[in-house]
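One structure is given below, encoded as structure tokens.
Missing here: one protein chain of the complex. Every other protein chain is in place.
So, subunit A:
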């Protein structure tokens, strides 16, 4: 019974290997959080990197860029997802758009960054700024977000649209009042998932949002003032860019401490986003399964 032996042996080998890889992954993730646990203190989070060991401004820049990026990319992604799922008749335009989304989503993020540098920073003249960074991140984020919105909208049965049309209501109305509300868990889980990627992205930002974080004044609400935290035309180094920069430019004890602490924040936030997205899509599946 040779082949039964082979079957048993291979099965155990596979189990062993999978166990090993999963253990390694867990050790890796655990290590990332464990190694910097002493670094994450209140002073570390609230000190400007210009005056001491801290990441206050980088953390704020990351969040600010994330919000701006989502504000910019959400309407465009939702619009094109609607165009491609609800309105789409298979014609050359929709086929091209689908192809564009695929190509854009597999484009290296450094290319997006270089394009942003050439187009936004130099040609349009925005300079290294929050705005350049947010637009570059929007380029980076759009294909991913659109793909998940398309999935979310496809999960809504087409009978909704047909019922609406038979009642003489416009497609637009059905869309706003029925289809999009029903797709909301899927849409939100797509947003949260892409938020995780945007939060940790660095290659698209080093030449758009810049590599410096001037000390910010969080009481200055005048968005045109150079040190106001809301000013969209100031350079804005993010957490991920900061980690890259301190490690490539001035390797030392401080660089090591800063990166270890910053990595804890980055990894925890990203894992949190992923966890939320997973919960949402599970909720969605259960809801659909119960129907």
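The working rule: a contact is a pair of C-beta atoms (placed from the backbone, for glycine too) under 8 Å apart; a residue touches a chain by one contact, two chains touch by 3 or more; residues count from 1.
Following the convention adopted for this analysis, contacts and distances are computed from a predicted model.
Comparing "TROVE domain-containing protein", "Threonine dehydrogenase-like Zn-dependent dehydrogenase", "Phosphate transport system permease protein" or "YqhG family protein" against the UniProt entry of the hidden chain yields the protein name "Phosphate transport system permease protein". Within the whole complex, the absent chain has one touching residue among A:71, A:110, A:163 or A:223, and that is A:110. Summary of contacts with the chain left out: across A:55, A:134 or A:175, the touching residue is A:175. In the complete complex, the residue from A:55, A:82, A:152 or A:183 that touches the missing chain is A:82.
For subunit A, the residues touching the absent chain in the complete assembly are 3-4, 6-7, 10-11, 14-15, 17-18, 21-22, 25-26, 28-29, 31-32, 75-80, 82-84, 86-87, 93-94, 96-97, 100-104, 106-112, 114-115, 117-119, 122, 139, 142-143, 146, 168-173, 175, 196-197, 199-203, 206-207, 240-241, 243-244, 247-248, 256, 259, 263, 266-267, 270-271, 273-274, 278.
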